[in-house]
Every structure is written in structure tokens, then in C-alpha cells.
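Please find one structure pasted underneath; my questions will follow.
Note that one protein chain of the assembly has been removed; the remaining protein chains are unaltered in position.
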Amino acid sequence: MSLIETRTTSAMLYLDGVHVSFDGFHAINNLSLTLEPGEMRAIIGPNGAGKTTMMDIITGKTKPDKGEVVFDGSVDLTKLDETEIATLGIGRKFQKPTVFESQTIEDNLLLALNVDHRVRGTLFWRRSEPESKRIDRVLEIIKLGDARDRLAGNLSHGQKQWLEIGMLLAQDPKLLLVDEPVAGMTDVETQQTAELLKEINSHDKTVVVVEHDMTFVRELGVKVTCLHEGTVLAEGTIDDVSANERVVEVYLGR
Amino acid sequence: MHIKQKRDAGTPISRRRWLAAAAGLVLGLSAFGSAKAADDTIKVGILHSLSGTMAISETTLKDVMLMLIDEQNKKGGVLGKKLEAVVVDPASNWPLFAEKARELITKDKVSVVFGCWTSVSRKSVLPVFKELDSILFYPVQYEGEESERNVFYTGAAPNQQAIPAVDYLMKEEKVKRWVLEGTDYVYPRTTNKILEAYLKSKGVAPEDIMVNYTPFGFSDWQTEVSKIKTFGSAGKKTAVVSTINGDANVPFYKELGNQGIKATDIPVVAFSVGEEELAGIDTKPLVGHLAAWNYFESINTPENKAFIKEWHAFTKNPKRTTNDPMEAHYIGFNMWVKAVEKAKSFDPDKVIEALPGIKQANLTGGVSEMLPNHHITKPVFIGEIQADGQFNVVSPDDVKKAKLVPGDAWSDYLPGSKDLEADWVKLKCGNYNTVTKKCGGQGS
Amino acid sequence: MTPHILTRSLNRGALIFLLVVAAAGILLPLSNLLLPESSALHVPTYLISLFGKYVCYAILALSIDLIWGYCGILSLGHGAFFALGGYAMGMYLMRQIGSRGVYGNPILPDFMVFLNYKALPWYWYGFDHFWFAALMVLLVPGLLAFCFGWLAFRSRVTGVYLSIITQAMTYALLLAFFRNDFGFGGNNGLTDFKDILGFNVQAEGTRAALFMLSCLALAIGFLICRSVVTSKLGKVLIAIRDAESRTRFLGYRVESYKLFVFTLSACMAGVAGALYVPQVGIINPGEFAPGNSIEAVIWVAVGGRGTLIGAALGAIVVNYAKTVFTSGPLAPYWLFMLGAMFVLVTLLLPKGIVGTVNAWLEPWKAKRLSRNAESAAREDGVIKPNMAE
Partner (left out) sequence: MPLIRLSRLLFAAAVLALAGFASLPAHAGPFEDAVAQFAEGSFADSEEAVGKLIASGNPRAAQIITALQDQRLYADSDTKLVFIKGADGKITSAATGEAVADLPDNASKVKLNNKLRRTVEAAMAGLTLLSPDLDKRIQAAQQVFKSHEEAMLPTVEAALKAEKNAAAKQAFAEARAAILLFKADAPDPDKLDAIAVMKARGDQEALALLTAMPAQQSAAVNSAIAGAKASIDRSLAMWSMVQNGWYGLSLGSVLLLAAIGLAITFGVMGVINMAHGEMVMLGAYTTFVVQETIRTRYPALFDYSLLIAVPLAFLVAGAIGVLIERTVIRFLYGRPLETLLATWGISLLLQQAVRTIFGANNREVGNPSWMSGAFDIGQITITYNRLWILCFTLAVFAILLAMLRYTALGLEMRAVTQNRRMAASMGIATSRVDALTFGLGSGIAGIAGVALSQIDNVSPNLGQSYIIDSFMVVVFGGVGNLWGTLVGAFSLGIANKFLEPFAGAVLGKIAILVLIILFIQKRPRGLFALKGRAVEA
């Protein structure tokens, strides 16, 4: 990472002309996307539209064959690996909830805390008062305060989703990538999750939500991007997008 | 302080810690209860690998020791006491050899140990025998360069095997060019060093000697054999002196046979290939290749016939072969019995004192003697491989007239050891330097 | 330095383990040295060096458990680090022989004399000083582990691939050390030691002292491991073990963590090897055999993966069994037992002895102190060791 870089765009996340293919299969095809700071964006699209691959590209797991991926107006993400990108302030929640199952909920949050993540710092790390408070606060937000000493592996599916969102909170990133946060949740939980994400967004965080659940997307009430075959099919409000003929076609099949 | 710490302090003592403590206690106690030797029996330790890579060679030696002890007991034991064999398995693991040796001597209180095959296993137990002052009989041909007060070497030293074999090739086969092919460990290294010096002293030019080493268990001999073939076609009679160890021999001979190297073109003389090793090879393509030993199963003497018969009866297998290290144990065991009878005691110090000078008929018609350097006199035979897996003695012409060669602990052909001499009777020293007149090396 | 990482590591179990080690380290040598041989409580010298060997194995097992149990790195080449530490110590001991070797050469060890070495190879320089050898005991295995780990972890070689290349590493070293031209005594290795720091290695007092030192090293090694696994770093290690890529997305440089713990573990294995050599009196390439390293892994599995105490206990139990069963009429069956142990432990006792006992105690503990139960267990990390990668 070079320290002095001129800002080339005002966007928090800027994707332009991104291509990725696996063994001849074009997973992402000329994808362009711009997110302003503080924006929340919902991304929809049928299976295989390239949503998760897009997340992989942003977080450094997959390198694009060509195209630009710029974070915070100045950082070229294609040159960085997962750890560097995470350290920059991009947090990710996975499609399948991935928490550290053999550790307690509290420890899961502890691990996510945005503190020195280098080896030495971690070895000699002690929890400070403000950090304890933060964990308590996050626990309160994700409603797992009573279960802080329970093992994450023993949580229900929905609780795991929340824990993972909680880890995102503890990580305190500038940009949150949230992949299918409400899969397997009850209606009440879904609604609560939507509230939670909105709450997070209101604290000046940029959020990308990938979701199938249209009610949930509607609940969020933000700009929607529809992906198909690795490229942007439509963009706009949920009503605009659902009215788009091609979107309907893609979702209902030809 | 950290909050969690207090909680940790409150954790009840977990059972597993008690378990650990209890296990430690049991461990200690059971080890204390070691068996004491009963008064009317004398224990004899057998330290040969019964599992692992060396089991292939050493298991037989354990069996032959059991047979010899059994036989001695039938004759009434030694000094009126029955012998009892204590068998341990060092599992081809060298540090385990040391541990087992210590166990035999201190826990089982054996009077003597017969064991080891590889040099490294002997090196590993040496300090133990020195420290605890016991006796080891070592039955395998080895590189020499050693003479210890507590060890009796009943296998061949290099001058009892390697040099006579080379002499034979020079005299009978008119060999002018030499390939010294060996496995990369200390026995071939030393033997080849000695042979190189010896050959040069006989006027062989350095470019007529090729030395080559391969790893243990080497199996792809194509390149090596073709190298030998190339080296052998320089217009001079060529022979291979093989110190290839155990497992690598089978693929080596198979490759030789297949590439059509016949004994009449390039003979191979081996020092580590005996009847046991040949049992795993189809020997028809190898007829005429040679081996040098101090004993062959095919040698036709009444003693040997009786020994083989007894061996077949003991193992209940009329096909079991006999070999050189077995004879070495036969000689060593009988020498020990005689020494005990001479010393009228099982005390290691007295037996060590009594052993030099003890004579024992070997199985090939001669009488071997324990020398002051703790090596023995042995006849040297050169045998050619036969189609039936046995050896046909080609030198000396008459087996009964074989000369006994005294084993030399320190080779005269190595710069480091040519001034050294071992004599535990007069000099009480295993490495007396004849130049500086001091015990303890100080040579080179 | 920050003492909290030490104090934090000491829970009741750890303290008791340390007490047992300390008691063994003090009482056994004392009984050996002070009590008359006729006394029922006298510990014979051969048991002292035997136990000393077990303790060294226990340190090796701890080092393997640290990376396997807590970080999911299954090294099938840890014997290599153990052996390298052993060789460093062996080289020092060889140099101490001085002119007392059979050839009486004041500089060259015996094997070099009879292989016609003219001068000491450069890599033997310095080993006549104990401090240098002691440094090398840590440095050589540490450096090898660092280089190897740097390459492997950076390119994200994980799971069985890593296991297989660690095996290739120890196999390559085995072949190299077998070579006599390598200058480490070939197949015979280094042996016939006389003194260590001026004391006769054969003497009872020296043996007792070496045993004490081994126990001390075990205690220190245990404390270091304990400190590591109870720190936040320990939680990161477990996180890496259970979900490596998730840990990366949290901003942890996984390869640095792995490298740290792998190098630390290699240094510990080196120390174990260095203490082992003067007690068994020989070091040779056989220690590099891949089979040895795999056997060491089974000690950890038997005792309980992810429980430090279990690893140490496993090493002692398995080796004690080996001592017992390689003598007497059962001798030919030892390999059957060892083989069966591998199969049965992985099938029926995947948590090992300590892990299983812990699991039995779990409900009972939960009743008594529901809140504390999990944190205690968690600190031993025995819950659900995720076996995949």
C-alpha cells in the first residue's frame, strides 16, 4: 500500500469493467458498480449471477482478470490480499454463517475487535475498559448478552447470522459486505435484521447487502442493483427494478 | 487483572491431573518390581531386532542363540547352573538398543549379552556396556577400527574378508580395474578406504578404481549398473567389490542379470551377501559371482553337518539356511562357556580376563582362538554363487587346509589407525599407539 | 515483560501438572542419589535415564500439540526439528571428547579420522563452546521451520498437503544425514560421548541433573505453550484451525500466526532433542525417519489433541508401553499393538485420554458451576476439535 495516493473518485467503492472467469466460465462480465460513502445498497440476482464472486473480488479472495476495483477513492483492491483489505476497513459476512464454533460468543467478538492484529500485539494483548464496554454493547445489539459464554457452535442458525453481524460491528469497518443475512430466519427475525442493518447504516457505514428475500429488500428501502450473468442488469429503487421487464424475465425464467 | 482469571482459579481440580499423577506413580512402582535372577539360573541376554527393518537378518540370530542355550542346558548348563535366555526387541531403533541393553544388564542382571547387527546399534550400546561393565558378543562382519574391553568381536574384521577376497581376484581372475560399490554407511566407507589404500599399494592406478555409494534400500540400479558396464569396458579385466547392504542387493543382482553382466565378464564379489540374502533371489543368472565369508553352509565338515541338522530340528524347518553370523554366535557362545568354566565364575571381569586365549573349533574344520584384541582367528573362504542358492567354495582349493587369519582391530591401510594396536592382556589397552607408546590413540 | 500472560495461563490444572513435574524432577533424582540401593524407594539409574527420555518425548509431544491441537497444522516432520536440536547438542558433545577418542585426535571426531578428513568442516566451528551449541539448538530448527513455514504458509499450503511436504522435508534430511560426505557421521551418527560441561555423561549425578533439567524444560515448555494458548493469540490460533479463511477476513495475517507458532514449536522440539541426546548417548539419522514423526503424532492423539497435559501424558504412556512390550514374550507383538493403537484411538477415542475424561466430567461440572465449565474447557480447547484442515 502506498501512503500517498490521490483520490480518484469520491466513491467508497468503485468497480469498473471487472472480468473474472474460471476455466472458461465467465463468472463476472464487465461489472461496474459505484457506492457512495454512507450508502446502503441491496444486490439481488438469481443463483449464479456472480454476487458471491463479486464479494470475493472486493475482499481479495479472487483476483479479477481485468478491471478496476477501488476502495475509498484511492486504494486499488486488486493489488491487496484478504488480510490487507480487512485491515483497511472492509468487513464481510458470509453466505453460510461462519463463526468460530469452538469458541464462545464473547471470544468471537473479541477476535473481531478492531485492534492490533499483528502477532506480537495479539500475544500480549489485554482487554481495556472501553473494549469491554464495546463488546457488551455489541452483545446487547445482537441480543446475545445472556449467552456470552455459550459456544458459538451451539447457537441456532439465526443466532449465528446475528453473531456474524455482531462480529462485523465489533470489527467496525467502513464498508460492510453482508451476504444473505436473513437466510433461515423467521419473519420477526428478518424484520429485526433489517432494522439492525439500517441502524448500522445510519452510523455512516457503507453497506452492501446481497439478498434473495424481496420482502427484506423492500424493508431496507434502499437502492437496488440486480445482477445477471456477472453484469448489472438493472439499478434503481426496488419498485423500478421489480418493474423492469428483463429482471422479471431473468427471475421467472425464459 | 483480567476478569476471567478469577474464574479460572475457581475451576475445580480436574480429574485428569490426578490421573496424570496416578499414572506416574504406577509407572514408577511397576518398574521397581523388576525380576531378580533366580539363584540356580544364569541369564543370557539376546539383543536382536525382532521387528523393523533389521528383523530380516537378526531374527535368525535370536533363534540360533535360543538353540545354543537349549543345547547347553541339555548338557547340564554351565558350572552346574541352567542358562535362561532373556529376549528383548530393540525394534531396529538405535537408541532403543541402548535402552534395552541397560535394561538387560541392570534389571534382568544378565551375565552376558549376545546381540547387535549394524555398526550403529553396536556403537549405541557401547557406552552402556562400558559403564555397567558387562560383556557383549558381536557376531557380524564389520569395519573394524574398534576394540573395547567389554566387547568380543566374533565376526570378520576387514582383513579377514575384504583383503583376502581382493587378493583372490587379483591372483585368480587377473583383475586390473576395480569398482568399489557400496551402500553409504560406515562399513562400506571404511572397507572401501582400506581397499583403496591396499589396491594402490599393489600398484593399481587411481583411475582404475571407481568408488560409488548408494543409499539404503536403493532399488533403481539401472544407471549404476550401466556405469559399471561402461567402466568395465576399458579393455582391462574389471571386477566389482560390493559392500551393498541387505535389501538393496536383490534389485542390484536382478539388474546385473538382466543387463547381461556375467560373472565371466565382470565378477562381483560381495561381503554382505550370504545364504539368507540369496534365499530371496533367483540365482540362476548370478552363477559365478562371488562372496567372501568365514563360513558357508555348503562346507562339508562333520561339525557343520551336525550343526545344520540340529538347526533344522530346532526350527522344525528343513529348509532354513545357516550363515556366517550364526557360526560367529556358535563360536562366541561356546567360547563364553569355556571362559566361564575356566574362570569358575560368571563375574564379567573374570570372564573378560579368561576369554583371550580360549580356543573353540569352528564349523569349517579349524580351531578359532580369541585374541588379546578381542577379535578371533578365522578362515577365509571365497565362494561362487550356485544355481541352487548355495555357495561353492573356490578358494582355498581344499577347505580343510584353510589358513586361519587373525582379526585385526586396526587396519594397517588407514593413516589414522596404522600405528594403533589393541591388546587387552598385556597392554590393557584397545588403542595403543606404537609410535608414541601411549594408550589412547594420539596417532595420525 | 508483561507478566499477565504468564499468570493468566495458570489455572488449577496447570498448577497441578507443574507440581507433578516438579515433584518428579526433584524426588526421583534425589531418591536415586541419596537412598541406598537396598531401599525400596531407591530409583535405579537406568530408570532415571529412561524417564529422562520420556520427558524429552513429552516436550516433543507438547510442541506438536501446540501446532496440531491448537492451530490445525499436522506436521509429519517434527522429528526433523527434534533431531536437528539433537545433532547440535551431539556436535558439542563430540567436540568435548577432545583427544580421548580412539584415535586420540585432539580436533577431529573419530569418524572424521577414519574417513580421512584433513580438517574440521566449517559448520563444526563453534560447537566446542556450550553457549554456541545451545544457541544452535534453538536456532537451527527454528530457522529451518521459519524458512519452510515462510514458503509453505505464504503460498497457503494447508492440510494434508502440508503434512505430506513436511514428511518430504524430514525424508530429504534423512537421506542427507545418511550421507557420510555430509560430515555428521553418516548412519552411525554421533556417539561415544564423554563430558557435558565438564561432567561425565555416564555419571549418576550427571544423569540425575539431566533428568532434572528435562523436567525443568518440560515445565517451562508447558508454561510457554499455556501462555500462548490462553492469550488472545491462542484464540486466534483456534480460529485459524476452525475457519482459516474467516480469520483472514477479520484482518489477521494467518501466515504470520502460523509461522510464529510453527517456529516456536520447532525450537521446543529442538530443545527436546538436545536434552534427549546426552541421556540416550547417541544421535543418528534414524531420528529423521518419517515413521518416528508419525509415531510422535500418535502420542498426542492418545493423550488428547488440544490438551497440553494430554500431549505430555500421551508421550509418556505410549513410550512406557513400548518399553514394557518390547521385552519378554510379547516382544514380536509390539508393532501390532502400536498399529492397533493408531486405529483404535482415531476411531474410538478421537479426543484422546484427557479429552475424553474432560468430556465425561463436563455434565458434572456443568451442574456445579455452569458458567465456569465452558470457559475452563475452552481454555484447553478440547471441544469439537475440527479435524478438517
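Letters are used for the chains, namely A, B and C, taken in the order the chains are written, and counting of residues starts over at 1 for each.
The definition used in the following text is that a contact is a pair of C-beta atoms (placed from the backbone, for glycine too) under 8 Å apart; a residue touches a chain by one contact, two chains touch by 3 or more.
All values reported here derive from a predicted model rather than from experimental measurement.
K.L.:
In the complete assembly, which of C:Leu35, C:Leu135, C:Leu151 or C:Leu197 touches the absent chain?
P.N.:
From the options C:Leu35, C:Leu135, C:Leu151 or C:Leu197, the contact with the absent chain belongs to C:Leu151.
K.L.:
Could you tell which one of C:Ile97, C:Ile294, C:Val317 or C:Val357 touches the chain left off the display?
P.N.:
Answer from the full complex: C:Ile294 touches the omitted chain.
K.L.:
Among C:Leu74, C:Leu115 or C:Val357, choose the residue that contacts the chain missing from this document, as touch is defined above.
P.N.:
C:Leu74
K.L.:
Just to verify: which one of C:Leu175, C:Ala203, C:Leu223 or C:Ala359 makes contact with the chain not shown?
P.N.:
Of the listed residues, the one touching the omitted chain is C:Leu175.
K.L.:
Where does chain C touch the missing chain, residue by residue?
P.N.:
74, 76, 148, 151-152, 154-161, 163-165, 167-169, 171-172, 175-176, 178-179, 290, 294, 297-298, 301, 332-333, 335-336, 338-343, 345-347, 350, 387-389
K.L.:
Taking the full complex into account, what residues of chain B touch the chain not shown?
P.N.:
Touch with the absent chain occurs at residues 51, 53, 55-56, 59, 172-173, 184, 212-215, 217-220, 222-224, 226-227, 229-230, 233-236, 247, 250-251, 254-255, 257-260, 263-265, 267, 276-277, 279-282, 285, 288, 290, 384, 387, 392, 394, 397.
Keep in mind that, in the parts below, only the chains that are shown with their structure count from here on.
K.L.:
With centres defined as the mean of C-alpha atoms, identify the chain lying farthest from chain C.
P.N.:
It is A whose centre lies farthest from that of chain C.
K.L.:
If you average all the Cα positions, which chain's own average lands nearest?
P.N.:
Going by the distance between chain centres and the overall C-alpha centre, it is C.
K.L.:
Report the inter-centroid distance (CA atoms only) between chain A and chain C in whole Å.
P.N.:
Their C-alpha centroids are separated by 43 Å.
K.L.:
Distance-wise, how many Å sit between the C-alpha centres of chain B and chain C, to the nearest whole number?
P.N.:
Comparing mean C-alpha positions, chain C is 33 Å from chain B.
K.L.:
Any chance you could list the residues of chain C touching two or more other chains?
P.N.:
Those would be 4, 371, 375.
K.L.:
Which positions in chain A touch two or more other chains at once?
P.N.:
126
K.L.:
Okay, in this complex, where on chain C does chain B touch?
P.N.:
By the definition above, chain C touches chain B via 4, 7-8, 10-13, 16-17, 20, 24, 28, 40, 43-47, 49-50, 53, 99-105, 110-111, 113-116, 175, 178-180, 186-189, 191-193, 202, 280-282, 284, 286, 307, 309-310, 313, 316-317, 320, 323-324, 326-329, 331-332, 334-335, 353-354, 357-358, 361, 365, 368-369, 371-372, 375-376, 379.
K.L.:
Would you pull the chain B residues touching chain C in the complex into a rising list?
P.N.:
These residues of chain B touch chain C: 1-2, 4-5, 7-17, 19-21, 23-24, 27-28, 30-32, 50-52, 86-91, 93-96, 98-100, 102-103, 106-107, 118-120, 123-124, 126-128, 130-131, 145-146, 184-186, 189-190, 193, 213, 215-216, 414-417, 420, 430-431, 433, 438, 440-444.
K.L.:
Which of the residues in chain C end up touching chain A in this complex?
P.N.:
Interface residues on the chain C side: 1-2, 4-5, 228, 231-233, 235-236, 238-239, 242-243, 245-254, 256-257, 260, 371, 374-375, 378, 381, 383-386.
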